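All protein chains but one are shown at their positions in the complex.
Note that the chains are named A and B in the order they appear, and that numbering of residues resets to 1 at the start of each chain.
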Amino acid sequence: MTAPRAGVIAGIGASAVAVAQEVGGIVLLTAEVVRALVPPRIDRRELWKNLHKMANRSVPIVVLTALFAGGLMILQAGPFVKKFGATALAGWAAGYAVLRELGPILIALMFSGRVGANNTAELATMTVTEQLDGLRALAIDPVQFLVVPRVLAMMTALVALTVIGDLVALTGAALVARVMLDIGWSTMYHGFADNLRPFDFLHGIYKAIAFGAAIAVSSCYFGVTVRGGAVGVGRAVNAAVVAAAISIMLLDFFLTYLTG
Amino acid sequence: MDAASPSVARRAAGWFQHRVETAGAAVLATGATARELWAIWLATCAGVARRASRRHVQGRPRGEIVRQLYWIGNRSLVFIAVTLGFIGMVMAYEACLQLSRVTGDYSQVGGQLLKLDVSDFAPTLTALMLATRVGAGIAAEIGSMKVTEQIDALRMSGVLPIDYLIVPRLLASLVMTLVLSVVGGVVMYGAGGLTAKFSFAVNPGVFFDASQVHGRHVVLMVLKAVAYGAAIPVVAGFCGLRARGSSEGVGWATTAAVIGGSLAVIVLDFVISAIALVILGGDL
Partner (left out) sequence: MTEPAAFIEYRAVDKAFGGPPVLRDLSLAIRRGEVMFIIGTSGVGKSVTIKLLIGLLRIDGGEIWFDGRRVDQLAERALVPLRKRIGMVFQSSTLFDSMTLAENVALPLRKHRRLPAPAALDEARRRLAQVYMADHAERYPAELSDGMRKRAAIARTLALDPEVVLFDEPTTGLDPVSARRIDRLIRELASRLGVTAIVVSHDLTSIFGTADRVALLYQGSVRALATPDGLRASPDPVVQQFITGQSSGPMETPGF
């Protein structure tokens, strides 16, 4: 059964409007977060509690991901480099991919799935059980009390995790190089040290900051705008994770392009 | 001070013991989870076999698989195209950038990039994106059903939840992951070519070069897509079926599905690539 042409276009139009609404809502929330930061009146207890929770929860998964990701890069780059006898470049090839792209992106995706989704679920549950209204009835601004500490905590946690993840990934790359490609530790180390510049490392960190902000705000947005009960919470988490993935890819492109 | 040290040492030992206990418990829990997951996987395969041997499955409206195909495939198309398009542009950009620092010779970039896209990046990145979108969706759906006791209701009417819920999604996912990988790969490569042209003046004729892609790369792509396509719905369904409580349980299930699916994709990618490397003797 083929849908009439008009129906398809109307469908696309409706989706476009829906997307625009979400994007608009996220931008508004970002503005509110920024306004709440100037002057900074952050609930220190909430900030600390969230930082602790988010960092702790993600370390195992980030370490695991980073190990495999680093190993993967070497598996892809290694044989190619070996064919040309340029084993010294193996470290460089894996290294720049990890520091500039693979590390920040994969870690951000994992973070979004682990911490971002969890955060959305928490905020969504709080909204559904009227705890958010309860805050407003106590004349406490939910954005200032709940959202801002979480945004800051997520951005900080992601940057820290990216640094750790980068190191673990490079280690994983060296490990796989040794075990599967017979490339020595010192060759890899020199490959990293001689060819990678501090700027490459920083490039990844800028991205982590941007990704962290995107993940944090979209995660909070879909949490507090949830509608419906248990089903709504699931849908909110889904939407948050998808939005984060798209933002990561978009931001990655713009940052790579703009900062070289 | 001497009286203090044995209690300090005892406390330190106690802390250490606690850490080991926690780690040990975590390992055991992971083992138990892995065993359960494996059981679900086997049950799903059995369900697929059951379905193949019967013309009409009881209690199931015809066309469930088609609906899942649509839901997983069509609804993810734009998402995949957008994300893989951007990442394709970034990869081409980074590759050309690094080359500009070293040799300045762009003749090989397109060919090597296509080889990598086909054998690894297209299926893997597509699957990672699908793990978030599809994995979360499946876990949310099944999880909500679980906490509202609809799964129990299904069992009461004599229908196996795995046959009813997971098998159609698995079959649809197997097909769609491969299809979307191809589409994603095309978009990725094409966007990469555009970036190379506009940022580094690489001639498209030189960039779009299929000479480096061999049969084994296509085989790798299909293998990976099928593996990912199987892993994501099973992990997601598993997490959904384990949801407990109310909205909190659904949120947890969705989170676990995204993480589990993504991790499964990365680990499978590594394993398949490593095995391929060993078999092909170091010439991927």
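Worth a mention:
By our rule, a residue touches a chain if its C-beta (ideal position, glycine included) is under 8 Å from a C-beta of that chain, and two chains touch if they have at least 3 such contacts.
Keep in mind that this is a model prediction, so the values were computed, not measured.
Across the complete structure, the visible chains that the omitted chain touches are A. Residue A:Q131 is the one among A:S15, A:N56 or A:Q131 that touches the chain not shown.
Residues of chain A in contact with the chain left out of this view: 45, 49, 126, 129-131, 133-134, 136-140, 145.
The rule is short, and it goes like this: only the chains that are shown with their structure count from here on.
Taking each chain's centre as the average of its CA atoms, chain A and chain B sit 17 Å apart. Within the complex, the chain A residues that touch chain B are 61, 64-65, 68-69, 71-72, 75-76, 79-80, 82-83, 96-97, 100-101, 105-106, 109-110, 112-114, 117-118, 120-122, 124-125, 128-129, 176, 180-181, 229-235, 237-238, 241-242, 244-246, 249-250, 252-253, 256-257, 260. Within the complex, the chain B residues that touch chain A are 79, 82-83, 86-87, 89-91, 93-94, 97-98, 112, 116, 120, 128-129, 132-133, 136-137, 139-141, 143-144, 147-148, 199, 246-255, 258-259, 262-263, 266-267, 269-270, 273-274, 277-278, 282-284.
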